[in-house]
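Here the structure comes first, spelled out in structure tokens, and everything after it is commentary.
Apart from one protein chain that is not included, each protein chain of the complex appears where it belongs.
Right after this comes chain A.
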Amino acid sequence: MPKRVLLGLLLACGLTAPALAQEPKTGGVINAVIQPEPPGLMLAQVQNGPTQMVSGNIFEGLLRYSPKLEPLPELAESWSVSEDAKTYTFKLRKGVTWHDGKPFTAADVLFSIEMLKQTHARARTNLAQVDKIETPDDYTVVFTLKQPFGPFLGIFEVGSMPMVPKHLYDGTDWKTNPYNNAPIGTGPFMFKEWQKGSFIRLVKNPNYHEKGKPYIDEIYWQIIPDAAARSVAFETGKVDVLPGGSVENFDVPRLSKLKDTCVTGAGWEFFSPLSWLWLNNRQGPLADKRVRQAIMYAIDRDFAKDVIWNGLGKVATGPSASTIKYYTDDVKKYPYDPAKAKALLKDAGYKGEKIRLLPLAYGETWQRWGEAVKQNLQDVGINIETIATDVAGGNQKIGDWDYDIAFTYLYQYGDPALGVGRNYISSNIAKGQVFNNVEGYSNPEIDKLFADGAVATPDSKRKEIYEKAQKILVEDVPVAWMLELQFPTITRCKVKNLITTGIGVNDGFKDAWLDK
């Protein structure tokens, strides 16, 4: 036997042996932490993080996404795209039933989309490119777009477009529909009980359309509001899963060292949280590009990553996270260089005018980061005043453009057209709103690039456009990009296969099992 073949066989054995040992076992209960308590579980009406995390088990989308953000089947078993990239045909999975036993059909898809257009801001924006939707039969849905829309296949995950049971919502007042409190989906787990302030209990869906799944019998989402108490709950064995962001980052190294504890940074590829400092481009010294560039040079982002975030994360290079499509690092670099920052400030004629900094009221880690940035900026001679607010107050100040520098982090949603452009295009400048172009950056070239990038075909053309946009933005520094954040998920090692897709824990626990 040739050596190469023998090696291949050995490798194959080596790979399959653990695979056999990892055959999923059925049964058991997973205790996970959820924070803060979701305001509701009806995913079509409430879309905050905790709701998605719990309801991703109850509801499903047409597609899932791999860690590389490739579409995978969920309620749609296959899909095809016409040659002109304007018609998308989805074939729905047959034999899928809602938790109350009614069949899931194309009529539900149609209804869900109509509902989401009114209740789900992101879905409405994503669907704006759709000209018409047809359902030639119960298991086929055809979307016809007004023009090609590059990221279209990326808008169907459960958080962006959850499927809603038409038979329970059609003709009712959606706001007060009793099923909002006991949601009915097609997902692997069914809603069972919610003791407000204590826990949410989900139980296995015995009729789930993927035979044999889910493996777990029950999930208890425990509501523990204090970060230190969440750490203790894991440490004392009361919970098995701490989803990313559940504990302060400085607790992660300690918890990671506990016996039988596994940590992963996977499962954030779709969201790719990217942190930056909003810089108010409209007024004062920050209106000058040189001052904004000086800020980039003045901040020691490696320190922030290594010390404040305990090595979790990656220094950002620009407006796109490295995990999303069309990212390039072929852009101007801003290493930590206080001397260069001082020179730029001098060049810009900065005279020590007071600059207000709004830290993010998301806990201790963010507070410390605010202090570190303040120190960095003071070191190069910027006169910084910290303004303390809570989240709601901070949002109002930012939305009213009543700030100079403010911390934030936002999701990227896998594609520059979905999660990046919104922060830099001038049509998104709207006072009173947050998470749009609050910095007031206006560049017709950037507007055109993002407009073209969304509809360009083929992919290579989009790549070219977005790479150019990244280069221009990094040169202009409308905001100061800080870190690609990592929110590690901490689990007991007995919890297997918890994270299998690009949306991590939010995709539900249908593949997870317990190695008892």
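One rule holds for everything that comes next: a residue touches a chain if its C-beta (ideal position, glycine included) is under 8 Å from a C-beta of that chain, and two chains touch if they have at least 3 such contacts; residues count from 1.
Just so it is clear, contacts and distances are computed from a predicted model.
A.B. asks: As a check of understanding, state which of "Putative DNA modification/repair radical SAM protein", "Chemotaxis phosphatase CheX-like domain-containing protein", "Cysteine-rich domain-containing protein" or "Peptide/nickel transport system permease protein" is the UniProt name of the chain not shown.
C.D. replies: "Peptide/nickel transport system permease protein"
A.B. asks: Specify the residue from the set A:89, A:436, A:457 or A:497 that touches the hidden chain.
C.D. replies: A:436
A.B. asks: Considering the entire assembly, which residues of chain A contact the chain that has been omitted?
C.D. replies: The missing chain touches chain A at positions 29, 31, 36-37, 39-40, 45-48, 118, 120-122, 124-125, 175, 180-181, 195-199, 201, 218, 220, 222-226, 228-229, 232-233, 235-236, 238, 389-393, 395-397, 399, 410-411, 422, 428, 430, 432-436.
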